[in-house]
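For chain A:
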Amino acid sequence: MSAIEIFDLARTALGYGLLAIGSLAALIGAIGLLRLPEFYTRAHAAGITDTLGALGVLLGLAVLSPDLLTALKLIVVLVVALFASPTSCHALARAAFRSGVRPALDGNRPPPTVPGE
Partner candidate 1 sequence: MEDFLMIGLLLVLCATGIAIAFMRDLLVVAMLSGIFSFVCCAVFVLFDAPDVAFTEACVGAGVSTVLTIAAIRLTGRREKREGRRASVLGLTLACICGLALIYGTLELPRFGDPRAPSQTHVAPHYIDRTAEEVGVPNIVTAVLGSYRGYDTMGETVVVFTAALGVLILLGGAQSRPLRRGDAPARKDQDVVLRGIAALFIPMTLFLAPYVQFHGAYSPGGGFQAGAILGGAMILYALVFGIDRLNQLVPERVLRVIAALGVLTYGGTGVVTVLLGHRFLDYDALGARPAGQQIGLTAIELGVFMTVACVMIILYQRFASRGDQ
Partner candidate 2 sequence: MRDLIGLFPYWAVVVLMMTGLYIVIAQGNLVKKLVGLGIFQVSVFLLYITAGVVEGGTPPILNDQFTSYTNPLPSVLILTAIVVGVATLAVGLALAVRIREAFGTIEEDELQPLATPEQPAQKGPGA
């Protein structure tokens, strides 16, 4: 096979591999959201979907895209998503903490102190 065909094959394989990783991460996040015991662990599971899931899917699509401009646009979308999604997860956890939801901790360790204003 010529160099271009090998390059295309590698690109396709990498793209679909990244898509598979992203989809798997999203599935794991969804299962965690349903099965984990309390709020903060579930928020962590949702965070997996936001970061690894978005990274895998968008990078995979960028690798598979037909031209450079589409790939660049997808990278920009990825950067924005990587800023925005963990921030919303943080805002959710912070709002829960400020309204009194506390993590279920091991009994031997002291609970976390209230964050200073």
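Heads up, the rule we're going with is that contacts are C-beta pairs under 8 Å (C-beta built on N, C-alpha and C of every residue); 3 or more make two chains touch, one makes a residue touch a chain; residues count from 1.
Candidate selection criterion: all candidates are chains of the complex that A comes from, given by their letters.
Not measured: the values here are computed from a predicted model.
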item	value
Of 1 or 2, the one touching chain A somewhere in this complex	1
Footprint of candidate 1 on chain A - complex, ascending	83-84, 87, 90-91, 94, 117
